[in-house]
Structures are given as structure tokens and as C-alpha cells.
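Questions regarding the structure given below will be posed in turn.
Shown here: the complex without one of its protein chains, the others still in place.
Moving on to chain A:
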Amino acid sequence: MGTVTRVNGPLVEVEGLAGAAMFELVGLGPHGLPGEIVSLRGDRATVQAYEYTGGLSPGHSVEHRGSPLSALLGPHLLGGVFDGLLRPLTGAGMWLDPATPVPAHSARVWRFTPLVEEGRAAGPGTAIGSVESAGSPPYLVLSPGGEVSAIRPAGIYSADAQVAVVGGAEVTLIRRRPVRQALPYVSRLESVIPFTTGQRVIDLLLPVPLGGTVAVPGGFGTGKTVLLQQIAKWCEADVVVYIGCGERGNEMADVVAELGELTDPRTGGRLGERTVVIANTSNMPMMAREASIYTGVTVAEHFRDMGYDVVVIADSTSRWAEARREFASRSGALPAEEGYPADLASALAAFYERAGRVTTLGGATGSVTIIGAVSPPGGDLTEPVTTQTERFVRALWALDRDLAYARHYPAVSWGGSFSRDADVLMAGSPDAAARRARVAGLLDEAGRLATLAELVGAATLPARERVVLLGGRLLREGFLRQSSLSLLDAFCRPGRTAMLADALLAVIERCQDLVDHGIPVASIEERDFSPVLRAKDAAEEEIMARRDTVLDDLETLR
């Protein structure tokens, strides 16, 4: 038992905690508010509190909890909504009152099916049983390693009931794991499998592999949340962990409502069933926001260990960094850039390092892909969180305020973004590589010419260059733009993406050919291109016909 000596918001100092360990959990005051020890001097500890500390006072008692901040991992996660400490929010009261905390997991029961027989050996990390519920991928119960000395028959069990004894250890459907430490795996795999997002600008120009890392910086209103939610809904992953880290409550309500309604085209179940939502909104306690990033990635690793491809979506990592800054400043740590603590870079690196495609302990292949939004103050991309993050991610999808103001969504700046893995991902398919090079080349050149045209007027440019300008416009409107509101276009399969790009490229090529044959460029510019521009909202079978309509119309100029 220790005693509180100082309270300054989420920072609590405690003395008399003999034998306490770094990162151990404690219970503060009469309500046992959860907190984590973040520094120790003799028997005095600095604690970061995970709840509002109003009313906590010097003299209040402090209890050891004996374990580090841990996540309770189990079949209840899929389809659920949790706070930053992974406590269920579904079923909690209307107002989140620290004095009346929610139970850690519900009393729900699960249908367990054994996958091994008694007496067999089950290596660590291999599946010994599964829990099925419609829609979501099967939840696998993994072996701690050893001989299966007892296993229950198929049936209904509560989450904490013992379902097997393996290597002398009891196995239940749940396990508790510290969140600040990565879950172990055997080895990392060189990943060359694309992670399909369903967003054309990304899948064609800025692709990432399974197990990759992406940062999405952008000022307010540039479309970070919409883009990430689109990916959460439609990307090809087995499990999605969506972390609302210090963002809006209404957005969380929205994402939960939508996921609950949409059908997963891959399984026929609800999209919500493959999703774990962690909602630590901006008005919820700040330090739980800091923890939410770690609980989220731990949940992802847990499903990765079952051999699944998991994506972690964190909106916004800047709020996490700010929570760390806030705490560091209250504890009097010397600030580095813009008040951020000196360990900002290493904390970011360690977080993104938890992504990867791996061979799991049980020999399966699984991956964790991390996509983190970054909210730079004033939209200034040279601020510390953005610049440090850029160092550690494999891809950057930078959102551009001008594009967003022009309502060009998703406002991904094709010039200001990068993907380090694009070439490797396209290596197997020369067609795809050529398509990407052609589209990127045209957009680049059109961008350059547009700047020139602003100075001298487009009319003074040579015909071939005016066709490039036209091509840039066609690609922006007919390909890059993708409305999250369109029923057909919100998600674009890779095959369809290729088809749309090819249709537009064919049209642009024909225009080029026409000017080469002396057709006046002004007459080309005035043609009606809307059939190909609107092809993205049309059924797939129609795309080629629409291209031909435009090609035929252009031919009439000859």
C-alpha cells in the first residue's frame, strides 16, 4: 500500500510503494482508479492515471495490481467497441463515470470446437481449438506448447472456463498480455503481397504490402478520417482494428453504425464482425488515449498469431504523441522539439516496428499492417510528429488542402506522397508497372504544364502539351477522384481499377494520335468525355463500351 502525495491532472505521485516495478498497474484512491507507474525513485513513484482524477487527494491510499498494463484478449473482441484500456463500452452506462467502471468482459458464452486430441503434442502457437460465430473469421485458441493432457469436447463454454490443459498449463478462451511489449513470432517475411485498399489512387500509385506501414498526414478537413474509414470498410484484411485515438465521438458512432449495417463481400457476414473498435474519444481521459495505440496493436498481433492478415488503423497518432507530450511536461521532463519529449522518435519507431508479415510461433503466416493518421498543427508538414513519422514508415499518403478545398476526394497528393514498396509490388506484373508509370508520368507532366499554363495561358502551349493537360484532367476526374458516398465507387476492385485506367489511357492516346495527324487541339478539347469520366459509377461490363463511345466520337474529327 502506498500513499498519494501529489496530484496534477493525470500525473500522480505516490510514496511508500516498496517493491513496485516500472510499468506496473496501481489502483488510486477510494475508487481504485487505474494508473501505471512510469518512473521510480526509491519507494516514490510517478503514476500516469487513466481516469479523471477529480477529488483524488494527498493521503489517499494506492494499491499494487502486480502486473503491467495488459489487454484481455479473447473471442469477445471481434465486433466489439472498447475504450483505450480495452474495457468494453457496449453495455456501459450513458456517462462514463470513473467511480463506476465497466466489467472487463461480458458473461457471454462461446461455442468451442477442439482441433487436437488428448495425448498429442501441440507446439507453441498452434491452434488447439476454435470458436465460431457467424461472419467473423474463426477465433483460434492457441497452444502454450506441450502435450495436450486434457481437452474439452465441443460445446458451450464461458470465456474463462478451462478448455484444455497443455504442457501442464491451463488454457481458457482468453489470455492477458502486456500491451507495451510486442507479442513474439518466429521470423519476419520479406513481404511482396499487396494490401488492397479499394482506393484507386492508392492501389495504383501508392500501394503498400501486407505488413507495411503508412502515415496519412493532412490538415483538418482534408479527409483523413473518411479515407481511413473507407479502408476499414473495404480493404482486404481478415481483421480490422480501428483505433479512434483522441478524435470525435460522433465519428465513432458513425463508424460503428455503418460497419453494423454493411455486408462483408468476402464472408457474407456483417463487416462489423471482423472489426475491433477502440474508441478513446478526445473528451475521454487523455492518458488512456496514450494507451489505446498499444492496446490496439496488441489486439492486432493476437489475431496475427492465428494466421490472419490484420490492419491497424489509428486516427490520429498525433493525439497519442500529444498525450505523451502533456504527461512529460507535467512530470517536468526536459522538452525537445516543440515541447515533445526527447523519446518521440524512438516511441514512433517502436510503434511502427510492430507491423510486419511474419511466421508465427505456430508456423502460420500472418501480418499486421499499420495505417496512422497524422494531424499536423496548422497543416505544417515540417512539425515534429509528421517529420519523425516519415522516417519510419514505408509509405506516405499526404493529403492536400488545395485538393480538399476543390472537393477533390480522396485528396491524396500524388506528387507529395511516396511508397517505398511500389516497385517491388509491381515487379511480378509488367503490365501493372507500365500502367502505373504511364499514369504517374502523365499526372506529373500535366502538373508541370499547368503551372506553366497559368503564366502564359494554355492557348499558347503546343498541341501535344495541351493534350497532356487534357489527359491530366481526365485522369484526375475520371480515375483519381473517388467519392466515399457513391454506392458503386466507394470500393474499387484491383481489376476494375486497371480497367478504368486503361480506358482513360486509351482515350488520351487517341487524342495524342489525332493532334499528331493535324486535327486542331481545340476541337478535341471540346468533345464530350463524360462517358469515360463517369465510367467509375457504371457497371464493370460497361466500361469498355463507354471508352469506345468516346473513341468513336473522337474518330468523327478525322
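The definition used in the following text is that a residue touches a chain if its C-beta (ideal position, glycine included) is under 8 Å from a C-beta of that chain, and two chains touch if they have at least 3 such contacts; residues count from 1.
In the analysis below, contacts and distances are computed from a predicted model.
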item	value
Missing subunit (named according to UniProt) among the choices "Cell division transport system permease protein", "Peptide ABC transporter ATP-binding protein", "V-type ATP synthase beta chain" or "NADH-quinone oxidoreductase subunit G"	"V-type ATP synthase beta chain"
Options A:Asn8, A:Ser39, A:Ser67 or A:Ser486, residue touching the unrepresented chain	A:Asn8
Of A:Asp238, A:Asp309 or A:Glu322, the one touching the omitted chain in the full complex	A:Glu322
Residue among A:Pro184, A:Pro265 or A:Gly339 touching the omitted chain	A:Gly339
Residue, one of A:Ser70, A:Thr281 or A:Ser419, that touches the chain absent here	A:Thr281
Touching residues on chain A - with respect to the absent chain	5-9, 13, 52-59, 81, 89-90, 92-97, 219-221, 244, 246, 248-250, 252-254, 256-257, 279, 281-286, 319, 322, 325-326, 329, 335, 338-339, 375, 377-380, 405-407, 457, 485, 530
